[in-house]
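Mind looking over this structure? Questions follow.
Missing here is one protein chain; the remaining ones are kept as they sit in the complex.
Should a chain be cited, it is by its letter among A and B, assigned in written order, with residues numbered from 1 in that chain.
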Amino acid sequence: MTMTPSKPNSLGDEMKSGLDAPICLTWELTYACNLQCVHCLSSSGRRNPAELTTEECEAVIDELQRMQVFYVNIGGGEPTIRPDFWHLVDYAVAHDVGVKFSTNGSRIDADVARRLAGSEYVDVQISIDGADAATNDHVRGEGSFATAIEAMEHLRAADFGEFKISVVMTRHNLSQIDEFKALADRFGAQLRLTRFRPAGRGADSWHELHPTNEQQVELHRWLIDHPGVLTGDSFFHLSALGESLPGLNLCGAGRVVCLIDPLGEVYACPFVLHDEFKAGSVRDEGGFRKIWLESDLFTGLREPQSAGACASCGEFDACQGGCMAAKFFTGIPLDGPDPECVIGYGADLVAAAQGNALPSVSKDHSRTRVTLGTKPGG
Amino acid sequence: MPFDPDKSYRLHDRVALRPEPFGALAYHYGNRSLNFLRAPELVALVRSLGDHDSVRSALSASEIDERRWPSFEKALASLARSEVLVAA
Partner (left out) sequence: MEPTDVIDAPEAELVDTDTQAVGEDALVEDELLVEEISIDGMCGVY
């Protein structure tokens, strides 16, 4: 009797060992920013004088084109305040690299909106962290909500089409989830909800701001009920609750994605801007391609990862131990449970680690240290 | 328009096919859709579609076992839904 073929690997299983080129990646163009959001993942604020030059950026784009990287997510800091921002966006598009840029909206006026509406391969993502000014400005600064809404109005007036609204889910804004959806619908925009990691300045307020376990369960249910809402696959640790969300459902760092920072340094992802997760520099001989294919960091990440302390848990196949950035910056071993493990295995480890010296960011470009004031609404 | 294996299809000109060990990635620059083609024989079939008058004749010309054709037609229909394939 002919045997049926054995069950093939899941797509996620195949991606774990990495590809010869990223599918897409994040590129922080500058550490300069006109805002000082409390939880900034890149600790941005001041421009670093050693930022990649225009020519160096063009060389990176040329490499991405050769490697057939389809899409680049440009951020920062605030990428639009780089003087050569528009030139680089046009250059990328002209070299087969699609662009999405993430912005606080401060440079999107009527003219810019019209220009964006006329370009076929550029996507725009506006960042907010509250569905109203009180909640948003509490973390992003006074006037930032109004600026973001104004940018959205300009995009709508220019008939841009479907831009993205991106929100980092916190204890304070999770209750506004339906309002975020209504806001996106009002503008014909696509809503994107992402996970708050203890990265960059986020480490300072993570304990106060990260969602409670009850909120995580509520969020998971809501995302299942709203499959059109994007998440950047940032909630794959919630798969341990039962149903998987759309996406690859695995950590893509060093396997299908990575980060290039404003100085050309390559990290596993934007949430681990720390020497421990630095793979190399595009200024090294061999450039980006050599780092992607041969760096010790990425080669290591593409090897089968040990389940470690999670080996006996029935949910490990679903959650794979969660996010390494979340573990690293809360002091949990990388083969341990996620700090927000839905079963609860992470909570004790986080508490225990709090007394120890935790890893701190390798680069801090903050202009000021902003602390979280009273909770919005009293 | 529903997928019809008696019609002829071709790759949309805004689509990039990137070969991979598992088959290929197909990225549509226009609508941003990303598809994982999980068999090298599917990739070869997709590349051959433009040379045939119909999907059926492309399948006949391929080395793919006839018993697998329903799965391959389903795959092509899925790509047509993403506009990776368009009627030729």
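Everything that follows uses one rule, which is that a residue touches a chain if its C-beta (ideal position, glycine included) is under 8 Å from a C-beta of that chain, and two chains touch if they have at least 3 such contacts.
It should be emphasised that the depicted structure is a prediction, and the values quoted were computed from it without experimental measurement.
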Displayed partners of the chain not shown (whole complex): A, B
Contacting the left-out chain in the complete assembly, out of A:51, A:233, A:261 or A:315: A:233
Contact with the hidden chain (one of A:138, A:172 or A:192): A:192
Candidate in contact with the missing chain, chosen from A:248, A:291 or A:310: A:248
Touching residues on subunit A - with respect to the absent chain: 1-2, 4-5, 8, 11, 23-26, 41, 70-71, 73, 75, 102, 166, 192, 194, 230-234, 236, 246-248, 250-253, 256-259, 268-271, 323
Touch residues of subunit B, complete complex, unshown partner: 27, 32-39, 42, 65, 67-68, 70-72, 74-75, 78-79, 82
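Keep this in mind: only the chains that are shown with their structure count from here on.
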Distance between the centres, which are taken as Cα means, of subunit B and subunit A, whole angstrom: 32
Subunit A residues within the subunit B interface of the complex: 8, 11, 14, 19-21, 23, 68, 70-71, 96, 98, 120-121, 123
Complex interface listing, subunit B residues touching subunit A: 16, 18, 20, 22, 25, 27, 29-30, 32, 34, 36, 38
